[in-house]
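Heads up, this is only part of the complex; the chains shown haven't been moved.
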Amino acid sequence: MNKKMTLLLFSGEYDKAMAALILANTAREMDIEVTIFFTFWGLFLLRDPERISKEDKTTYEKMFSMMTPKGPEALPLSKMNFSGLGKKMLLEMMEDDDAPRLIDFLNGARKKGVKFYGCKLSMEIMGLKEEELIPELEVVTADKYIADAMDSNIQLFI
Amino acid sequence: MNKKMTLLLFSGEYDKAMAALILANTAREMDIEVTIFFTFWGLFLLRDPERISKEDKTTYEKMFSMMTPKGPEALPLSKMNFSGLGKKMLLEMMEDDDAPRLIDFLNGARKKGVKFYGCKLSMEIMGLKEEELIPELEVVTADKYIADAMDSNIQLFI
């Protein structure tokens, strides 16, 4: 059996998404199959700021779309965000260490063949359309996640 | 060996509890054994608003009981709660998609035979009594959770 890691990304925060993608990219370099199932707030990591659309959305969905982060670099920190100041500080500290940004880790994961699954139910409720998210995303239901996680060596809820 | 999933629900938030119960119910429909170990804030999901009691509680426990959510529908969102406004918006969006509410997912889990374990230490500290929570709950210590998780195919901390 192949080695396999299945992450469920529920959180929509810069630091948690970074942790998830560092794990995913590291595992791929170790030749481990990696799937990330994006659900709820986690889906906002996959938003392409160039492709945000208002079509086929209810009034609530349009409001929700405006109030939520527009892609990876717009995600807040899970702690010490201080309306963006704490995040700016962390980004400066990352730059001082030549650490890549979240968007770089995301693009790395796309190149390294991480599988991206989006939760159908969450997307329907939040009014997120497939064409607004990165093209690698495949929309699936929760049973697909469970089946995948079932024969994974590592499963984490982030 | 039977297939098995063991969730640890630490968080007391509407959206995270919904994620946990959707996973639990989906797994049950796939004939997977499911146990949820409720600890800390997660226990408030199991509070029965009709059975909240002040008996045998210290002053702190009474205050704590008043300040904490009274059952599933009273839980806040983990993000964008905005004193309940964001949650109301999400509930409207769920209704537009005919998605069930948290209480429905909880009742579904009870009917489908999900096992409910409550963490003894958390309940003692918070002053939560067994008779205030749903009747399916069995109060256990952490070693019971560890033993269960040990031979599960999926374990998640939510």
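Should a chain be cited, it is by its letter among A and B, assigned in written order, with residues numbered from 1 in that chain.
FYI, contacts are C-beta pairs under 8 Å (C-beta built on N, C-alpha and C of every residue); 3 or more make two chains touch, one makes a residue touch a chain.
For clarity, every value in this text was computed on a predicted model and none was experimentally measured.
Trainee: What is the copy count for the full homomeric complex in this file, when 2 chains appear in place?
Mentor: Copies present in the complete complex number 3.
The definition used in the following text is that only the chains that are shown with their structure count from here on.
Trainee: Whole-Å distance, subunit A centre to subunit B centre, using C-alpha means?
Mentor: Those two chain centres are 25 Å apart.
Trainee: For a test of understanding, state which residues of subunit B touch subunit A in their complex under the given definition.
Mentor: Residues 3, 5, 15-16, 19, 22-23, 26-27, 29-30, 32, 78-80, 89-90, 92-94, 96-97, 99, 153-158.
Trainee: Which of the residues in subunit A end up touching subunit B in this complex?
Mentor: 8, 10-12, 39-41, 58, 60-61, 63-64, 67-68, 121, 124-127, 141-143, 145-147, 149-151, 155-157
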